[in-house]
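Before anything else, here's the structure in question.
Yeah, one chain of the complex is gone here, protein chain that is, but the others are all in their spots.
Up next is chain A:
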Amino acid sequence: MNVLLDNLALFREGFLGTLWLTIVSALLAVVLGLVIAGFRVSPVPPLRIFGTLWVNVLRNTPLTLLFLVAFFVVPKVLFPGINSFVLAVCACGFYTSSFVAEAVRSGINTVPMGQAEAARAIGMTFTQTMRIVVLPQATRTVVPPLSSIFIALTKNTAIAGAFDNVDLFNVSKTLSNDGYDIAVIFIWITLGYLVITYAINGLFRLLENRLEVAR
């Protein structure tokens, strides 16, 4: 009768699946997002074009479509036998990286031009200028939109549940097939998502406060 207690192990597996997908995709998205944002403001035209293409293609494609490509094209054409977790992380991570890149770029634009000029004038390379002078000052502006992006990512990972990954959404399907009351399943599943999204919320609030003290 009790969905949660009867299937505690499955729920835990689903929760950890969603958590793990979110964390790994978020890390990938941040790394890629920083690089792509750098490309978009770089003095080298081919890099700028690549960055713009990356953002526009990934941001404007439905995530489900990316998953279809990742699961039905990539294994056939490029990497046969690649595991479904890696594919899901790539789809979510690449997709989210385009949003991260734009958030970072908006942060970069808030740093006065003179800061980068001064850095270049003492002989810093483009990468040094970004890493040492511009990005640290952009961080404060980037943190609030990033928390929204990661919360969206958490919910987007549900699509991975439909593609052969065990996560909360996948668990809900399994249990509903087993005949449990769908409304009760959803309450517990929702709670699982809320735990993660509120954790992200809190983490970023902490980060914001920390950054405020620093200046």
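The definition used in the following text is that a contact is a pair of C-beta atoms (placed from the backbone, for glycine too) under 8 Å apart; a residue touches a chain by one contact, two chains touch by 3 or more; residues count from 1.
One rule holds in what follows: contacts and distances are computed from a predicted model.
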Can you pick, from "Glutamyl-tRNA(Gln) amidotransferase subunit A", "Amino acid ABC transporter ATP-binding protein", "Protocatechuate 3,4-dioxygenase beta subunit" or "YeeE/YedE family protein", the UniProt name of the chain not shown?
"Amino acid ABC transporter ATP-binding protein"
Check the options A:L5, A:V77 or A:A121 and report the residue that touches the missing chain.
A:A121
Residues belonging to chain A that touch the chain removed from view:
43-44, 112, 114-115, 117-125, 128, 132-133, 136-137, 214-215
